[in-house]
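A single protein chain has been omitted; all remaining protein chains appear in their positions.
Showing chain A:
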């Protein structure tokens, strides 16, 4: 009865403690029903209601026990052998089995293939010990594989196009299957200005999933339904989601996020998907002919997700925003989510079936992190080639001085210029002054690279778009400039002007090192290079300069 317990987990993460209307329970339906005390509907005021409080002590969980014999369904799950969706079939099968239904899972391919060595397939024994059957083969030959076995419900969690699903659907009709369910994708929605994607919204007509949906609708199933999921987390999920963030966070690497970081997306726990599917099986009449967005009812921003992952891991977070085009990388390879708002709401499931979401990202991510560590992935050696490419292009300032010089020498040794023939041989530290007077300490050295579209375009306040605004410290001796640089570790804004006044041998030192606005081309060689490549708000490392014109 494992799944029943899962569903009735003591900490009810549902955020909707107010009464929600439950669907009329027919004698056929099997449901996990959670009742919360009516007192919870009161408004909490002075103490701001904790967002994700555990279930109030007054709540009562009532679980309708296993289905009566008449309600028992024979379900066939045609399951993909790859990617992120395999886990849906696994959770669904588990839930059905614990409710007393009969389940067969037909996985694409061979039982002996390498793909079966990964989760969730490695957990298939759990299905078998719960009474389920697991078989392998080509879905196009489903009839041959299952033989004379009869099924009431078929879920196709495999096909992305008509070629793959049609044989299964056609066989299901001929075999007298009553209910046909299909895992489609929320990716078929046409991106619009108005958000979220809601069932009934326009979809991309030529998408493979769309053609399948249309085909299903034209067949004569007693009940058919389509489920459009997005991104999932959950044990057994084979596709990186939260892991991508954990990989960077546990290794103290900055997390590069494309664009503004405000893009919204749905990250649902896979149990939300399986509960929705199960509800459709149990309410086949209500679910007939319907499209369901198979997602949790909250969206999260990219930045927000990064924060939650860091919190789950108990570590600090460094986020860097970048423009994939400017850096010249393919955002699809660099980041696990689509670089845009991709946000759907599960309105149909709620309205039609009284479904509720139980995804609780802050809590769920903690659980995910525990597993991440348990399987040793935090210690696994990893390459971050694309990340490095992004960071290099932004010339990220690393926290310690030593690391910084190493970084410079490795990445771009022209940063340090040598000009033996110079008349005035000087060392400099450059800082950019880009913050208006009332803005806070973004200029801290460690965060120098964060979210600065301006940096790569050399734009800043005041002058023309191509001008630079800078402060500098000029010293003849290297020792002196290094000493000054050490004092600037907290970023120029904290004490830079004082350090400039104290150390700089340039007349601008009296003004805190302020050089004012200068156009490209006015300043000589190395100074110019460093000035225009130092990120806005950042402080460059010491570099050798030639005769400096001021």
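Keep this in mind: a contact is a pair of C-beta atoms (placed from the backbone, for glycine too) under 8 Å apart; a residue touches a chain by one contact, two chains touch by 3 or more; residues count from 1.
The rule we apply is simple: contacts and distances are computed from a predicted model.
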| item | value |
| --- | --- |
| Options "DNA replication complex GINS protein PSF3", "Ras-related GTP-binding protein", "Mitochondrial import inner membrane translocase subunit" or "NAD-dependent epimerase/dehydratase domain-containing protein": UniProt name of the undisplayed chain | "NAD-dependent epimerase/dehydratase domain-containing protein" |
| From A:125, A:138 or A:260, residue that would touch the chain that is not displayed | A:260 |
| Of A:114, A:194, A:316 or A:330, the residue in touch with the unshown chain | A:194 |
| Of A:74, A:253 or A:341, the residue in touch with the unshown chain | A:341 |
| Missing-chain contacts mapped onto chain A | 15-21, 41-43, 45-46, 48-51, 192-196, 198, 259-260, 262-264, 297-301, 303-305, 307-308, 341, 345, 347, 350-351, 361, 435-436, 438-439, 453-454, 459-461, 465 |
